[in-house]
Structure formats: structure tokens, C-alpha cells
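Only one protein chain is missing from this complex, and each of the others stays in its spot.
For reference, chains read A, B and C in written order, and residue numbers begin at 1 within each chain.
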């Protein structure tokens, strides 16, 4: 199969990185069909208005797009976020948020992806579109 | 003066909110000329490539734009991020990052702002443009 | 039915506006499921590299999002583009381009939509996400 799914070891590696631990987000799936993430919004994620700070949602959707891409590119390849544009479509209250990412267009050097985050009551709280550069990654990963 | 600067009490309030504490970012100035922020990038902010996660930078610049707007709107008014677009222009290594935000265009309902983050060696690591909705805030603030 | 489709008279009105005539684009459908557009890329649409200028594609997708919104909002309401972000994912050669727009999220004041343009060989040449303000329109329309 030319597009292996991201295996459990790679998911674990991502879930252990500093930022994922800091904000408490977790990637639960990443394969050629896209990625899925979960985060429990708590007091530590809030801005002064009492809902999740944009940085939490941007980090979540950046990651959801990135892992959707890792679920498609050949092994030995990774990606770096060039830019992203995110709309905050509804306040994100405390409680579970789920996110999913998917690839829109794969070019030789750049990949365009999208992602959205949904609150427990199925409201889209954020949606984004981003551009990623294909980059080589160390072969021992 | 119709556009009072954000006073020290308001800066303190922002610096105490959950997300600012979580990521360790601080607003050091916010007035009609714009805002300034600082963050020390540490292990907890990194993605697996060893540089600051996009979520950290997006949260920083979202805040820099938001506080630049608060430094201009009349008292009793606040803002909510409608959307933002951020370019990651260089890897953001561990160490001090500074950010500044400014207002590009003030409309009756929406305000457009921009922000950028600079590393210790004066390299722009991220720049963004965003749209904010003017909203009323509780008068006891 | 609370969300009537855009009727033929309104489609005709749009197709007759200056910009649509100038660039030669046509809206062929706009209802609650989204919009569809067609444009034949010709010499007049090209930049110096010999493919469609970004302005042509941006205008096409701006319109595709806008008409998708008009296909959903109540009569007497219109929309104005607040901002849009567009990725140019492949060169758009001479020949037929089709575009489609759809609504992602409807808020009380703002609506987020997306659109994409596809060339004759089914390649996505541009995709975008945009924010629109709901506005009243004159009742004689």
C-alpha cells in the first residue's frame, strides 16, 4: 500500500510532544482518510470571555491538518505549516471538543488541507484551511 | 481623551486569564498605538520538530491583535476574533519571542488588525491579519 | 419553505452585473445546497505565465460563496464579503472552469462559506474559505 496509515508508534510520539501535553489534546486517528483529535476544554484554556482562547483552537486545527497530511504522505516525509486561516464560528465552551482534518489538494511541494472543530452539541466552533510544505524527516523515525 | 489606553488593571486581568497562564505569555503594553507581548519559548511549547507549535504562535498573535484593538475602542467595548490568517515564516526556537499588534482598519462592526512575532535575533517568525467583531462588555469591568 | 432557492430573475440580475459581464462568468445554480458557476478561461484572463490570473479565480470563488449564501438566507437579506482566503492549488489553463460554493456555518451576523474551482480534467485549481456579513437589501428586489 503506497499510503500507509500513521501507525500507533507515530501517534504516541505526537501525543507525547510538549505542546500536546501542555494543552491536553490528543490525536486519536490519522490515516489516508484524515485525522481525528480530542480535547477537553477546561479553565486553563479560557480567555477572559470564558470560552476557549483562539490559540487553543488554532493549535488543535493546525495539528488536525498536519496529521491528516502525515496520514497520506510516504514514509520518510513530513510537513511544516506554511500558513493557516481559521474562522471562529461559535464560542467554544468548557467540555469535549472533537476535531477532524482532511487533505484538499496534494502538490509536489505544497499540500492544502482543511479542518474543523465541533463541540459536544454538534456545533462547528472553528473551521480552517491551511498550506503545508512537504519536508523530509530523519529516517530513524 | 476618547481613546484611553488600556490601564494596568485591565492588563493584569488579561495576564491572569487561564490561557495566558497556561502558555506563559504576557501582554506588556496595549494602547492606541498597538500592543506588545512577550513569551519565553520552552520545551512545553514545542512540536515534534523541536520548534514552537503553531498553536502557541497563533494564540500569541490572536492576543496581540485583540489587545491592540482594546487599546483603541471606547471603554465598555470589547472584541471577539472572527477569523485570523497566520503565516509561519521561520522556525521559532526556544528563547524569548516578542510580538506586536496593530489596527489596520476600524469599521462600525468589524475591525481588521495585524500582528507579528519576532525571535531574539530579529527574525520575523510569524505574521498575521485578522478580523474582529466589536462587542459590548459588562460595564463593571 | 423558509429558504427559497434563488429564482431565475435573481440569477439573471447577477449575471448581468458589470463584473460578471467583464470577466464572462455565469452563475448556473444557487439554492440551499450551494451554488455553481462556469467560466471559459481565455487570453483575456491570463497573467504573464499564461494561466488564469488570481483575480479571475478570486472573483469566481467570491461569487460562488456569495451566491451559495443567497441561496439560503431569507428573502430581503443579502451578504457582503468581509474577507476571503484563497489557495491556488494548480495552474488554471485556458478552457472551461466550473466552481461550486457552499455554506459552512451560519451565524446571526456572519456566515462562513467555502468554494472551489475545478478545471476540465477534474483538478482543483483553487479553493477558498470566506466570511460574509448578513445585510438587508432593498425590498423591491
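Just so we're on the same page, a contact is a pair of C-beta atoms (placed from the backbone, for glycine too) under 8 Å apart; a residue touches a chain by one contact, two chains touch by 3 or more.
Fair warning: this is a prediction, and the values are worked out from it, not measured in the lab.
Within subunit B, the residues in touch with the undisplayed chain are 85, 87, 89-90, 104-105, 107, 112, 114, 116, 124, 127-129, 131. Where subunit C meets the omitted chain, the residues involved are 13-14, 17-19, 21-23, 42-49, 52-56, 58-60, 62-63, 78, 80-88. Although one chain is not displayed, its contacts with subunit A can still be listed: residues 82-83, 85, 109-110, 112, 131, 133.
The criterion applied here is as follows: only the chains that are shown with their structure count from here on.
Taken as a graph of touching chains, this assembly is complete, with every chain in contact with every other. Residues touching across the subunit A-subunit B interface largely coincide between the two copies, over half of the numbers being common to both. Taking the mean of C-alpha positions as each chain's centre, the chain lying farthest from the centre of subunit C is B. In this assembly, the C-alpha centroid of subunit A lies 22 Å from the C-alpha centroid of subunit B.
Shared interface positions of subunit A, defined as residues touching 2 or more other chains, are 85, 87.
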